[in-house]
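Shown below is the structure under consideration.
Just one protein chain is left out here, and the rest sit where they should.
Chain IDs A, B and C follow the sequence of writing; residue 1 opens each chain.
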Amino acid sequence: MQFEIKESDFHVEKLNEARIPSPMEGERFVDDEERILYATNVREMQSFISEGKTVPSFEQAGPRSKIYFDPSKLRCGIVTCGGLCPGINDVIRAIVLSLHYSYDVHTVWGFRYGLEGLAPSYKHEPLELTPRMVADFHQKGGSILGSSRGPQKIEEICDTLERMHIGILFAIGGDGTLRAVQAIVQEVKKRDLKISVVAVPKTIDNDIAFVDRSFGFMTAVSEAARVIYGAHSEATGARNGIGLVKLMGRHSGFIAAHATLANNDVNFCLIPEVPFSLPVFLDIIRERIHKRGHAVIVVAEGAGQDLIENAGGTDPSGNVRLGDIGTFLKDKITEDFSKHKLDLVLKYIDPSYIIRSLSANTDDSAFCLLLGHNAVHAAMSGRTDMVVGFWKNYYIHIPTSLAVSRRKEVSPDSRLWRDVLLCIGQPENLLEK
Amino acid sequence: MQFEIKESDFHVEKLNEARIPSPMEGERFVDDEERILYATNVREMQSFISEGKTVPSFEQAGPRSKIYFDPSKLRCGIVTCGGLCPGINDVIRAIVLSLHYSYDVHTVWGFRYGLEGLAPSYKHEPLELTPRMVADFHQKGGSILGSSRGPQKIEEICDTLERMHIGILFAIGGDGTLRAVQAIVQEVKKRDLKISVVAVPKTIDNDIAFVDRSFGFMTAVSEAARVIYGAHSEATGARNGIGLVKLMGRHSGFIAAHATLANNDVNFCLIPEVPFSLPVFLDIIRERIHKRGHAVIVVAEGAGQDLIENAGGTDPSGNVRLGDIGTFLKDKITEDFSKHKLDLVLKYIDPSYIIRSLSANTDDSAFCLLLGHNAVHAAMSGRTDMVVGFWKNYYIHIPTSLAVSRRKEVSPDSRLWRDVLLCIGQPENLLEK
Amino acid sequence: MQFEIKESDFHVEKLNEARIPSPMEGERFVDDEERILYATNVREMQSFISEGKTVPSFEQAGPRSKIYFDPSKLRCGIVTCGGLCPGINDVIRAIVLSLHYSYDVHTVWGFRYGLEGLAPSYKHEPLELTPRMVADFHQKGGSILGSSRGPQKIEEICDTLERMHIGILFAIGGDGTLRAVQAIVQEVKKRDLKISVVAVPKTIDNDIAFVDRSFGFMTAVSEAARVIYGAHSEATGARNGIGLVKLMGRHSGFIAAHATLANNDVNFCLIPEVPFSLPVFLDIIRERIHKRGHAVIVVAEGAGQDLIENAGGTDPSGNVRLGDIGTFLKDKITEDFSKHKLDLVLKYIDPSYIIRSLSANTDDSAFCLLLGHNAVHAAMSGRTDMVVGFWKNYYIHIPTSLAVSRRKEVSPDSRLWRDVLLCIGQPENLLEK
Partner (left out) sequence: MQFEIKESDFHVEKLNEARIPSPMEGERFVDDEERILYATNVREMQSFISEGKTVPSFEQAGPRSKIYFDPSKLRCGIVTCGGLCPGINDVIRAIVLSLHYSYDVHTVWGFRYGLEGLAPSYKHEPLELTPRMVADFHQKGGSILGSSRGPQKIEEICDTLERMHIGILFAIGGDGTLRAVQAIVQEVKKRDLKISVVAVPKTIDNDIAFVDRSFGFMTAVSEAARVIYGAHSEATGARNGIGLVKLMGRHSGFIAAHATLANNDVNFCLIPEVPFSLPVFLDIIRERIHKRGHAVIVVAEGAGQDLIENAGGTDPSGNVRLGDIGTFLKDKITEDFSKHKLDLVLKYIDPSYIIRSLSANTDDSAFCLLLGHNAVHAAMSGRTDMVVGFWKNYYIHIPTSLAVSRRKEVSPDSRLWRDVLLCIGQPENLLEK
């Protein structure tokens, strides 16, 4: 990432000074000076110091001794946007339980079907969320509230928040949602309201900047590895067998890379960050089949987009529509083998919805619990326009503007990618032979 | 099934009288008079009795006190044909272990890539299978030997069997394989050879006649239910959400029916045995979405073939190529909602290879173990031209001709189908409203 | 089983003639003449015929065209008794859904904590069970209603049934519960009430007579196999390693036998039905360790009770308290190795509660669904004093008296046990060398 990092970018906004003592008796509160270093290695740190700059750092998340909102009067809302991702219900549940048990906040509305639920025209009745109702949410995949893609009029959303006397809006969503958060915050300011908007970033692709790991990602990698194992069985179960698996990853190949490391049967891993030449790749595949009789290929959905005529346009969330690299490769490999008069048994697997709709695994379940708790702590303290992140094993606060300023990617020079190449023996350069 | 059942159809062929004492000391052997009733209910039984016929019955499988083959000289072969199915490796393993430990037969060849492995032109070297090598086979999906579709020249196959001095050929495969077994047996007879051919029927669709359950089926149903659960999450996670899952079942809807019972989220189940009208179905779907906001549809791959223009032709195994009912329904529902100006979020899931490539679950693993053992017992006793089946909780012998004489189907009048309809509240008749 | 089987034992009692047309429109009803043969093999059948007796058969379960209870007035109750078993919640759910959707019966009370819930002195409020409430029950282990051991006064139970105007009581429980059912039926008759009592037999040990398979059993076997796999890792992970696993099975070794078949790592399987001599067994263990360096032993909790000084007495349900064969063997093997100056690393695993508390696997979940449905069909038709069973792949009705008349056991001569011995190479006779 060649962006400049400024300390001021790490500053989290507050609605106002928090003056109300927290109702959490006996708690060891986090004070605002507890900050987590952005830099993780010596060189980075020294480059800041040598330039006379303060080393940037994140606010550590956690309960504060003083809160901004009066629990007895506070009403909160939760909205979930975009595609499914394991753990959404865990986060909803954690927010409701933390509000209820740690802060004595008892009115929490769940808006239905994403931002639609905040736009009066859709007439979706919000759901009142109680501890009893959310108790078993974490065992379910999907989103209990329902989700939708695409923006709604910011004015209407703010009208709804005002009309329902919402003090905090928790938004669980990706890129587009974070941008909606920014717009809502602007409109809230313009109207001089005291509404906090705090996001828990949802991206199964794990591509949010300044977030080491996003919820659902580990669950997705686990299931992806399981699917790859099946592709390997299909590939080895036939002469000249190829198992081709398309995994999630529109712009960042984290799922493909991690699933490749987690499963020891992958022979080729293609990700958006590392371009490849089709002829070179086809040659290598034929060689592999010639030598070993089978191959397992993992391709992230955003890989090789330069090779296919793109469907073009954008979806309702404003995401670019990707060309289907999976069926593209399937067709090209089939053609190529046919041209070379080679037998081929290619099995193509696209497990997308199977993975997205899973319930969170144990690890993600605990992770979502703490993301939700920390979102509540942050919002109760009056923070706004921020997302809850995870950095070097700490829960942190990230200003929304920083979180959307760039995308996290698998750098071809990173140890992650180098380790993938080493572990599967893939040539570094697939652009030329 | 409106076929006539004759007692003589149940007679299993033997190469010759078995005269060699079994090496299994102290075993309680099964004698040839232990037979399992074909009839399971009183009416069936009485209809035979009233007509003065002998009630048909199957030979019970199990070790015999006398065997035909001399273990010290015997060489065996194993071949796996057709598509993958959970448990193939378990069966291979069980055959090798039983030959080795129960009968002291130590030479077992694994032919590679289906019948290709028996056709010299492919030059696939057979693999010698030892107990040590197969020890952990049961933990793996796929087929360790590899598989292929399509027939090979029967003469070449028999040449190979002769050249390698194979006394028993174990064939693990479906319909096509059973027909190949019949042909090999004919050729073996013509050449006056003493080679036994015994099959373990492989059909993930569970559609072999006179076999209550085939291996891999329960594993397939389990995974199918898991996938349906995901489809339900997708359907409920969106407004006007539809989860559409295509499951295996070319001619018989057993997987779809059982997965529907095993999972409590299915709203509609379409199987090959029960025709439906597209306009009627589309109306019902729209009504359901209107009333409940979401729907989960399970469709067996062979359902509704009369509605789609068939790709036609046959695959290398001689199976009719099916039209893709999954994408057909997806397109038709999408069109229909668009025509009625209704929003729709349809997620289509086709988990086929993910399911086929699984390793067997516990239940199937034990089942495969005993199928393999019983195939060995049958073949060692000199039986040939038969398959090992499972009927009313007993392992049995079925003549190949009987097993291929008809296909097992989900009768629309059966309790199974009626229970499916009852449990999900699906209208009985989808042909007219 | 050396009991005499009489046709009259198979007769299921009815409260009275069923005259009300079933509300299930268009259903293909089961008529009372559809009966499933008790006999499964030719010899059995012929022995009845040759003695001039009618071949015994079970009534097939399923919806009847005429019902006895008026749905608009009917109130039902459900009670769960004894230890946990995977699938209890599935059965509760199925009963509620079937009553509601198939019969329009809307009042179903769940009694809390077993028969205690029917005894006024405990003051447990019954829970009203609605379709909405039970919707996700099947995903949970345990019993949503709670359970307890031990009988309560039959008069008090009947008082409660009368007071609450209960027409049908569904009882989910084991041996003790079936006897309670018989007693309640007697008292109901004495009072000339029209209350039906129908049981779904719950026995994780799978030891109910005339029931091929009881719910939860397959789930238990799966988990047991998983635990054995761990014992094998422990055994092979150490020099002279022994993995010793105690499994459920008070009087019948079905779980131990099936888990042994399902897992390929067991070397010795001890069950209640097959006695063994401790000195002989210890010798064999030492030999095995000497030759192979490790061993995996599976022991059913009821095995070897003659060898240990029994704790004696009975538990609140009237079950004999068993001596702890697991720790007994652990101690004896440890002593023996110490006496012979042999190193030993023995890991003892007792997974009982871990298994019992699981939620039902896919297979059991579908099975429980149909057990519940068929219990409802039976009771609605006016049948009483019966249990719903499963015989040769059919759901059937069994008179309670027949179900409690004997216990199902693993016969040492059965193919099941012979196959276990064959598959693991265990000597048949562990009483003498």
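Assume contacts are C-beta pairs under 8 Å (C-beta built on N, C-alpha and C of every residue); 3 or more make two chains touch, one makes a residue touch a chain.
This structure is a prediction, so every number in the text was calculated from the model and none was measured.
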item: Of A:D9, A:D212 or A:D343, the one touching the omitted chain in the full complex; value: A:D212
item: Absent-chain contact - pick from C:S147, C:T160 or C:Q426; value: C:S147
item: Chain not shown: contacting residue from A:I20, A:V55 or A:L127; value: A:V55
item: Among C:G110, C:P126, C:P351 or C:G389, the residue in touch with the chain that has been omitted; value: C:P351
item: Residues of subunit A (touch criterion as defined above) contacting the omitted chain; value: 24, 26-28, 30, 33-37, 39-43, 45, 55, 57, 60, 62-63, 93, 97-98, 101-102, 135, 138, 212, 218, 221-222, 225-226, 258, 261-264, 361-363, 365-366, 369-370, 373, 392-395, 413, 415, 418-419, 422-423, 425, 428-429
item: Interface with the unshown chain - residue positions in subunit C; value: 84, 112-113, 116, 124, 140-143, 146-148, 227, 229-234, 236-239, 241, 243, 345, 347-351, 353-354, 356-358
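Definition applied: only the chains that are shown with their structure count from here on.
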item: Innermost chain, taking as reference the mean of every protein Cα atom displayed; value: B
item: Whole-Å gap separating subunit A and subunit B, where each centre is the average of the chain's CA atoms; value: 42
item: Separation of subunit A from subunit C, taking each centre as the mean of its C-alpha atoms, in whole Å; value: 46
item: Shared-contact residues (touching 2 or more other chains) in subunit A; value: 140
